[in-house]
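Only a single protein chain was left out; the remaining protein chains are all shown in position.
Per-chain numbering from 1; labels A and B assigned in written order.
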Amino acid sequence: MSQTVSASYDATQGADHVIDPNIDEFSPVEDVIRKAGDLRRIRSNPDYWYPVAWSHELKRGKTIGTRYAGQPVALVRPMDGTVFALEDRCAHRQVPLSLGKVSGEAVQCCYHGWAYGRSGRCIDVPYLGKGKLPNGVRTYPCREEGGLIFIFPGDPAKAESTPFPQLASVGNTEYKTRRFGERVACHYSFMHENLMDMNHQFMHMKQMGQMKPRFLGGKDEPALVEARYSFARTGGKQPWGETFIFGERRDASEKYAHKDVMTIRTEYPYQTLRIATGDEPPVMNLWIVYVPQDVEEKTCRVFGLLSIRRPKAKLVLDIAWPFLVAFTERIFKEDRDIVELEQAAWNELGGDHNQEVFPVINMLRRLLLRCGVPMNADGKTEASVP
Amino acid sequence: MSQTVSASYDATQGADHVIDPNIDEFSPVEDVIRKAGDLRRIRSNPDYWYPVAWSHELKRGKTIGTRYAGQPVALVRPMDGTVFALEDRCAHRQVPLSLGKVSGEAVQCCYHGWAYGRSGRCIDVPYLGKGKLPNGVRTYPCREEGGLIFIFPGDPAKAESTPFPQLASVGNTEYKTRRFGERVACHYSFMHENLMDMNHQFMHMKQMGQMKPRFLGGKDEPALVEARYSFARTGGKQPWGETFIFGERRDASEKYAHKDVMTIRTEYPYQTLRIATGDEPPVMNLWIVYVPQDVEEKTCRVFGLLSIRRPKAKLVLDIAWPFLVAFTERIFKEDRDIVELEQAAWNELGGDHNQEVFPVINMLRRLLLRCGVPMNADGKTEASVP
Partner (left out) sequence: MSQTVSASYDATQGADHVIDPNIDEFSPVEDVIRKAGDLRRIRSNPDYWYPVAWSHELKRGKTIGTRYAGQPVALVRPMDGTVFALEDRCAHRQVPLSLGKVSGEAVQCCYHGWAYGRSGRCIDVPYLGKGKLPNGVRTYPCREEGGLIFIFPGDPAKAESTPFPQLASVGNTEYKTRRFGERVACHYSFMHENLMDMNHQFMHMKQMGQMKPRFLGGKDEPALVEARYSFARTGGKQPWGETFIFGERRDASEKYAHKDVMTIRTEYPYQTLRIATGDEPPVMNLWIVYVPQDVEEKTCRVFGLLSIRRPKAKLVLDIAWPFLVAFTERIFKEDRDIVELEQAAWNELGGDHNQEVFPVINMLRRLLLRCGVPMNADGKTEASVP
């Protein structure tokens, strides 16, 4: 195996698992994965906090409809009080509650006016007495943090004890944060693999110039896989966006190459990417998650928080911002196109034919496999249809 | 149960079945319905007369293609004589006969020129001798009434003895009739339920203002369900369209509320809605039917005849007509959107989850269930594919 991949483990990171790059060498985990089920048929584990909307999408006194893995969710923001989340189907005739009217702490279905409170109970049917009311709808634990509205789609009893994610450097005034995201027509696992395998810099050559990634080592823990890289420019001009963030100290001599380290981590079900020079605080800090939309989880909605450290002349970042946004959008478009082609090939072949040779990606695949939930024969988990 | 719903039966209507509003109270018929088959999987009964086109759509010497429940139907209007209806597939290569040429009393397929007469027999293949001709195509009993072309898609032997519907007040010069209709992407049963349950006035609040329906009673017979309502305005301004038809005599005091009675009836497979004051002839008289289009009957085409009684100054109605049309179209759009959402929820859930608490609607559901035809396992009745 070539030197770029074999890089010995960096003990200074304090990890308790050392990656042996030879484990997977030409013995892809495909067979193991196939026995346990095709990775693209593994549902995301609902016992985590998932964002389902941006805060700014939901105005006071309004309700909007959103989705988690085929489950329709109505988010309601009363005039007073916090957001709450209900199953987005009226118990009466299953039309979306999110088309209804918010009055006080309740939402009233647009069709015949059935009303539901924060608890999901039906509290009024305008043409029935108050004594006997029909069953209500399911609720989801709901939290709002960092400009995102999260629900806990799994077992509600586990919601409180389940750790809430650290959202990049949101709230840290040393950073400016970009919120981005859109729908991507692929299983979330393709997104994790795309970001973790920095050898795909090859694809961004037009945007980034020729960058040779060097794998420095990583971690493989029960709920976490990490890879660290440095980059050496081997051709092309340094793009403007990169110069802005790092300055012009990089050159082809690789003299400085090891100083900037990119650390990519999947800490189930979230993913982060940090770039830092030596012991300094990160210059870039990304938190990202891929929330399944349909019941087969072949589409996901991306929620990303990209924090960039402000330079000393703080205004400069605000001026440069539109250019940085355009730059990251071009990169993201290339990524989206390719993962959608991966999903299309999976659809056509009816299964996963990946032939992975990079050990870190095989570790990542095993992580997603063991943390997720196998689909039933009908492509659904029991939880998915109430 | 609140007073609005429990209203005692009005004996003056002469019905032979009295609705006991307590029968269904909190014991929805869901289980009964589920055992007999999901209502949304019940096919419309073909042994009735169904309109499949407006008369004006079919010119003399022409043919057009239409549908009943997945069956393609070619309607042919010869230069002389009445319209006839054939299966819209040439016996040769199954392309639509409705793309063909009408010559005399026959229609000739556009592809190789095979010709079929009123009886469906193949009467000419241009490149074969006349002695031996191939099999022909199916025919449908066909009638043209009130600007509509009807076929009898079921057993032709039953066509003559099957009562032909009374078409609102079409032909009565005291009324002006609006013909309307369009395709709606839902099972016909959602349409019947929508119109029969006047509690959905809640949904039309923007168009109609706040109208409180009062259920007065109804009928439950083997092939008929009827509901009668009065309305009291509880808020908002009387809309212009309503003022025009009824005058301004309504007020919030409910003094006149009981005088205008709306009677909605499903007399299988048709539906009617009349509004009348006391013993006067109806001011409004609607006849409507929902004709399944696809083989799974998840789409229907609406044919509606809305007759409005002319006021003494007869011209006034003609002047007001465009406004009345626009008003009814806004109402109809709201109804179409919501029933299509009901169908979408059914598709997603894979079955009917309705939790109905209004006795009249449960009666209606049982009517549609017992008058319709269960689908085969493959979603088709034997009759549907010749």
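Brief remarks on what is shown
Heads up, the rule we're going with is that contacts are C-beta pairs under 8 Å (C-beta built on N, C-alpha and C of every residue); 3 or more make two chains touch, one makes a residue touch a chain.
Given the structure is predicted, the values throughout are model-derived calculations rather than measurements.
Checked against the full complex, the candidates A:224, A:276, A:325 or A:338 give a single residue touching the omitted chain, namely A:338. Residue positions on chain B in contact with the hidden chain: 70, 89, 91-96, 99, 110-113, 125-129, 132, 134-135, 385, in rising order. Where chain A meets the chain that is not shown, the touching residues are 1-2, 4-5, 25-26, 197, 199-200, 202-203, 213, 215, 338, 341-342, 345-346, 348-350, 353-358.
One rule holds in what follows: only the chains that are shown with their structure count from here on.
The mean-CA centres of chain A and chain B are about 48 angstrom from one another, to the nearest whole unit.
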